[in-house]
Structures are given as C-alpha cells and as structure tokens.
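Complex shown without one protein chain; remaining protein chains in place.
After this line comes subunit A, so read on.
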Amino acid sequence: MTSTGLSTPQIAARPVTLGRNLTGRQRRHILYQAAFLLVLCALLWLAWRNVEANLAVRKLALGFSFLRQEAGFGISFSIIPYAETDTYLRVFVVGLSNTLLIALLGIIAATLLGFAIGIARLSPNWAVAKAALVYIETVRNLPLLLHVLIWYNVVIRSLPPSRQAVNLLDAVFLSNRGIFVPSLETSLGWETLALLVGGAVAAIAGILRRARRWREETGQPTRVAIPIVFILAVALLLVAGWGQLRVSWPALQGFNFSGGMALSPELSALVVALAVYNASFIAELVRGSIEAIGKGQREAAAALGLDRGRILKLVIIPQAMRVLVPPLTNQYLHLVKASSLATVIGYPDLVNVFVGTSLNQTGRAIEIMAMTMAVYLVLSLAITGLSNLQSRRLRLVER
C-alpha cells in the first residue's frame, strides 16, 4: 500500500524534473553512449570528407546513372539474354542470375549427396559407414578453393576433348570443353511457363493442405496420389501440345557439341566442388540430427508394430528435421556466400562481372560495392527468414 502511494506522485512528477530522477548509473550510461555517438559521428565525418576528396581527385560524383551506360564487354555465360550493347544494370542482373543459378544447383546437389552420405554414415554395414567417414574427413579438411581448383585445373582438364568425349548412354557427354546434357525446349515464353509451373505447384500445395486438415480432423487416411498425378499430367500435356515440347539431345558436330545444354567447365567445376565440399558438412548435420532422436522413440514405434520404413517416415524423420533445419539453413547460407569463389576461375558470377569488370571500367567503387553487399545481405536475410518460418512450423507443440 505504501509503495503504491509513494510511487504515484513520482511518476506524475517525472516529466517535470526530467533527468533528476535518473540514478547515477543511468546517467553514466547516457554519458557513455553520447560519447560513443560523438566519436562515431566524428570518425564517419572524417571518413566522409576523405571520400569526397578522393572522389574529387578521380573526377567522380556519387550516383547510379552509370547503370544506364552501355557496358561494352561480353559475358561468357548467362541464362538470360545479354549482348555487349546492354547496360551495366543488365550486367548486374546477369551476374546476379548466374550467382543464383550456381547457388541453387549447388544447394540441390549438396543436399542430395549430403543426405546420402549422412545416412550411409549410420549404416549397420561397417564398410559403408567407414567409406562415408573417410569421405567426410578427407573432404572437409581441405579449403573449398582447393576443391574448386582441383576440379577445374586437374579433373575437367584431363577429360578427353570433345571428339573423344566420355559418352554416358548417348545423353550426357563429358569433355574438357564442359559437360553436355539433354535439355527441354518449348516454344512457350518463360512467363507462360512460370505461370503454368506456379499454377501446378499451387494446386498441389492446396490439395496437400486440405488432405492434411482432413487427416487431422477425422483421423482417416487420405489418398492424394491420383489428383496430383492428374494435375501433373494436365500441365505436361499443356506444355507438350501447346508449346511443342521436345527434348534436345547433345550431338557432336565438327569439333563441338550442338543441341542440349552446355555446362561450361567453370560452371561444372564450381557446382561439383560446392556440392562435394558442402555435402561433407551436411552429412554430419544429418547424422547428428538422427542420432539426437532418443532410442526410446525408435523402440516405442517398434513396440506399436510399425515397420522400419514407417518408423523412419513417421517417427524419426519428422523429429530429426526439427533439429536439422536451423544448422542446414546455416550451411546453405555458407554455400550461397561461397559461390562467390566463382570469380577465381572466371565463372561470370556477380562478383566477377560486377565487382570485377564493371568496377574496373567505370571506377564506381562505392556504388558497385554497396549494390553487391546489399545483394548478399538480402540473400542472407531471406534464407534466415525462410528458416525461421520453417522452424516455427516444425516447432514442438506442447499440449
């Protein structure tokens, strides 16, 4: 009673005697922070004055107008149309798309390989488990750059020339000019294709969602295979009939291959190195997450009469995923950032074409570095955000 009686007038008095009611400690804190802010501002101001002086010497003014200038240099590989007459903005987009392509291919390959090796590591077969262990310990103790250089300078270079390319089932050809794989071609524009794929994905997601709700409400098993196959068939028929879908096979013509898709030596070496290196870390994460599930879980599931496959699918994997997702996302983040190693072997990623060639030609160091840093920061935030969303979904619901 007394305490409330005392505190009320104090709170009322606070706006009037601002600062007087602060304790000595709080006052000191404000002082420290003010001093820190002052020093920080002074340093930034000094740096800024130097930046202005440096820019004046180089006769440059800050601004992004250079993005509209013609770049005038060629880029050896791009997944979107690009010509020398395009602008620096286009160069930026080409570099970004090439970076994203490498990151995406690397993530897919590393995940597949990493899961396989992680599961092999837990195999009851001694030879399989030891082989996985040897792989992991060999690969992860070498620098990623060394992996990239070995694949690029040693392995791919020692492949035969195009004429004697290693022929895998007449579909995939390995040569020192790169890897040639079959590709799908349609007359549809990418906008239509994206719309179609998006529609199909949305429809399947909707079905899975409804099925899950149904299962949770009624406890009845659901059959989703037939509608999903139906949707996929419709989408495929649409592309095939309307878009004249056909498979383009690579074939030797003269000294090189035509048709299909050509993965340049740089791209191939980079994707393989990223996959091989990151798979060793992912394998350890997979193993750790499965081992983190208590033995009792497995035993309880077996006691309920579930078979091996169902124990894995219904009991182990859902729980392991909860442990796995955060570190796995972290690994993906590493992979995306590591894809900037591309620049060392000359694959035209963002760093190579933008921080490299574009910066050399325009001298716009500050603008270009700022844009590049923004890209990586946005990518990091996006991946972290997705992972947070996913772990919220997977979080244990305590009842």
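The definition used in the following text is that a residue touches a chain if its C-beta (ideal position, glycine included) is under 8 Å from a C-beta of that chain, and two chains touch if they have at least 3 such contacts; residues count from 1.
The criterion applied here is as follows: contacts and distances are computed from a predicted model.
Matching "Spore germination protein N-terminal domain-containing protein", "3-oxoacid CoA-transferase subunit B", "Amino acid ABC transporter permease" or "RNA polymerase sigma factor" against the UniProt entry of the left-out chain gives the name "Amino acid ABC transporter permease". Only one of A:61, A:127 or A:225 touches the chain withheld from this view, namely A:127. Only one residue in the set A:57, A:226 or A:303 touches the chain that does not appear here, and it is A:57. Among A:162, A:343, A:358 or A:387, only A:343 touches the chain left out of the display. Considering the full assembly, A:137 is the residue among A:84, A:137, A:170 or A:307 that touches the omitted chain. Panel shows subunit A; residues 29, 32-33, 36-37, 40, 47, 50-51, 53-55, 57, 124-128, 131, 137-138, 140-146, 149-150, 153-154, 157, 337-338, 340-341, 343-344, 351, 355, 359, 365-366, 369, 372-373, 376-377, 380-381 of it touch the chain omitted from the view.
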